[in-house]
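Below is one structure, written out as structure tokens, with a few remarks after it.
Complex shown without one protein chain; remaining protein chains in place.
And now, chain A:
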Amino acid sequence: LALTGMASADPVEDTLTVETDDGPLTLTTMTSAPDHLTDTMDTIWSGWHYREDDTRDMERDDFDNPGMVFVDRAIDSWNAPQGVKGESCAGCHEGPESMAGLRAVLPRVDPESGKLMLMEDHINSCVTERMGLEAWKLTGDEMKDMLALISLQSRGQPVNVAIDGAAAPFWEKGKEIYYTRFGQLEMSCANCHEDNQGMMIRADHLSQGQINGFPTYRLKDAGLLSSQQRFIGCVRDTRAETFKAGSDEFKALELYVASRGNGLSVEGVSVRH
């Protein structure tokens, strides 16, 4: 261990207070694990704690957070009359702050259809059914910009997705996927993000793989990354055939992974490398 020098086994002790337009806001980036995880771990940590100093610093001030550019782009889209009859998001929903609290409880089951809904699904039902447009590409820029804007409205609120009732079967399915060892490398999400969190896999400091910070601004891509995209990347890295963004499997996985972060703050647009 001494030989690797830079290897740090633990998440960095630090506090995330963000300078926002409305003043400083302190986020919960570490807290006790939700009940369903207490057999496995005591504490949950945002991925923010596993990043280098300069990456962590970029998230402390909205002025330095490169993800905010995409939020601005989404505000334009929110206000633009773009439906076939000139509808805009703002026309029906007023300001984006009307979406406060939503990010913290998604994914969740729609009581009418019984379907598990991601934020992307809600947005696309308005885009198609209420505005008469072609669905936005699930991992496209328009969609990710809007995810960033809507998520930001819940910044600071604790993630609190339901896992019981109608959500239970989806949650169970997501959990099964989380523990399945996929691909030629035979690795599960848990192998990396539960068994080995805090360790170095080559140059990468393994976090708990939480999604409270998503969508995230990823320095490596110089752009936004949604949780569905992150799942694709992680499964691909096991030399596996991935599931598609928005597939039933990855929707269930998103619910399960979100539930592992119940209690952490929504970070809105986080910064990761």
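Some points to look at:
The rule is short, and it goes like this: contacts are C-beta pairs under 8 Å (C-beta built on N, C-alpha and C of every residue); 3 or more make two chains touch, one makes a residue touch a chain; residues count from 1.
The rule we apply is simple: contacts and distances are computed from a predicted model.
The unshown chain of the complex is recorded in UniProt as "Sulfur oxidation c-type cytochrome SoxX", chosen from "NADH-quinone oxidoreductase subunit F", "ABC transporter permease", "Sulfur oxidation c-type cytochrome SoxX" or "Sulfate/thiosulfate import ATP-binding protein CysA". Across A:M187, A:I211, A:L224 or A:V271, the residue that sits in touch with the chain not pictured is A:M187. Of the candidate positions A:L25, A:C126 or A:M200, contact with the unshown chain belongs to A:M200.
Across the entire complex, the residue among A:T29, A:T242 or A:S270 in touch with the chain not shown is A:T242. Against the chain not shown here, chain A presents residues 1, 3-4, 6-7, 9, 180-187, 191, 195-196, 199-203, 232, 235-242.
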